[in-house]
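Sending over a structure as structure tokens; questions will come in a sec.
Moving on, here comes chain A:
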Amino acid sequence: SKPAATATTPAADSKEPIKIGFLGAKTGDVAMYGLNTLKGLNMAVEELNKEGVLGRQVELVEEDNAGQKDQAINITNKLISQDKVAAIIGDPTTGITRVAGQIANSKKTVILSAGSTGMNVVEIGPYVFRDTLLDTIAAPATMKYVIQEKGWKNVALITSKNNDYSVSLSKIFSDAIDANGGKVVIEEFIQDKDTDFSGQITKIKSANPDVIVFSGYYTEGALIMKKAREVGIKAIMVGGDGLQGDDLMKIGGAAVEGSISYAGFSPEQPTPNTEKFINAYKAKYNNELPDLFAAQGYDALMLIAKAIKDANSAESEKFKDSLAKTKNYDGVSGSITFQENREPIKSPVYLLEVKDGKFALLKKVPVEIK
Partner candidate 1 sequence: MSLLTLDNVTIRFGGLTAVDTVNLEINQGEILALIGPNGAGKSTVFNLITSIYQPTEGTISLAGKPLVGIPTHKIAEMGITRTFQTIRLFSELSVLDNVKIGAHCRGKAGLFQAFTRLPGMKREEAEIEEKAIKALEFLDLATKCEEMAKNLSYGEQRRLEIARALVSKPKLLLLDEPAAGMNPQEKVVLMEMIRRIRDTGITIFLVEHDMKLVMGISERIAVLDYGKLIAEGTPLEVRSNNAVIEAYLGSGKFKSRIRR
Partner candidate 2 sequence: MKKLLNNWIVQVLLFLSLLGLTAYGSQMINDIIPPYLLMIAFFIGINLIMALGLNLITGVTGQLSLGHAAFMSIGAYSSAIATVNFDLPFLLGVLIGGLIASVFGVIIGFPTLRLTGDYLAISTLGFAEIVRVQFTNMKITNGAIGFLGIEGSTTFPIVMTIAVLMICLMVWLENSRNGRAMLAIREDEVASSAVGINTTLYKIQAFAIGAFCAGVGGALFAHTTTFIQPTDFGFQKSVDILSIVVLGGLGSIPGTIIGAIVLTAAPEILRPLSNYRMIVYGLLLVVIMIFRPYGLMGGVNLRQAVRRAMMFPKKKQAGREE
Partner candidate 3 sequence: MLTLEKINVSYGSIRALHGISLEVKKGEIVALIGANGAGKSTTLRTISGLLKPSNKDSRITFKDVQIQGMLPHKIVEMGLSHVPEGRRVFPEMSVYENLLMGAHSRKGKPGQADFDRVYHHFPRLKERIKQLAGTLSGGEQQMLAMGRALMARPDLLILDEPSMGLAPMLVEEIFHIIEDINVAGTTILLVEQNAHLALEISNRAYVLETGEIVLEGLAQDLATNEDIRKSYLGE
């Protein structure tokens, strides 16, 4: 039905393409996660189509949910019932993944979220997966480093109160702070998309903390640090993978120098696989460096392709098991293993530090697979 692509095997041309659905925001508040995931996905499609999967082409069906649940529900239904996709990749956020996961699971279609880190995702059912570094693993490792190795015991904890990721992560951070003998000397709240933090910073300054732990995203992180430096706070910021994004430095400039965060991906000290990906990505997108979401998006599609190949079938019911069996997969965002309950373990945890306006590798913390 589709005009033949040029340099592929004859078998690949004759068959229907394998359709993969993309569910994510291309517009709206969280569009940047969706759009970056999509960049990684498109790279994966290009690469897969050089040889085909089971002799078939891979075709991406992208839909924009604008970050809204009702649209996400419509899209999930559309992708499954109308486009008859083999699997759905997305959404990068936890909230929508939960909603879409329900539907996909009940319709027996694999859904792999390339970004969600919150609770209650894979528990939905056997068709729901994700390929992210879990906060429950990375955040305690980070706090251990900060408190025990750096000796910063007095923590100012900042949470973005309307951001589910931040709220969950703050809980993990604060438990880890207690466990490692630290102390939260002041707890402050902001909201996503706030731009003025002068009130909170003024209070933090008088609490005089050793370190500022912020569990939200990089935009607010950068702005908080700018303000902090302005009023003369010397402490650096520590946060989760929400701080990953070149915009942290673009917006924050000198103020975010020294900030520490963890990630499931780093372009530094890359494995050969990762290096290849980075170079191809830069070539395709204007010399831009891939971020966490692009890398995880890329890995997500590759994981599914591999599972399809392993199961020798593009039907979710069949390849979901081979996907669940993935062990030590050498992804561009680290090695990926699905546990018994399909919860991923990624190794290593990269602790990164902002140095000269770039994320520099501070430490690789290997994660043990039990």
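One rule holds for everything that comes next: a residue touches a chain if its C-beta (ideal position, glycine included) is under 8 Å from a C-beta of that chain, and two chains touch if they have at least 3 such contacts; residues count from 1.
Regarding candidate selection, all candidates are chains of the complex that A comes from, given by their letters.
Keep in mind the model is a prediction, meaning the values are calculated, not measured.
Asker: Need the partner of chain A in this complex, chosen from 1, 2 or 3. Which is it?
Answerer: Only one candidate touches chain A in this complex, namely 2.
Asker: Name, in rising order, each residue of chain A that touches candidate 2 in their complex.
Answerer: Touch list, chain A to candidate 2: 26-27, 62-64, 66, 68-71, 73-74, 77-78, 80-82, 95, 98-99, 102, 107, 118-120, 161-164, 166-168.
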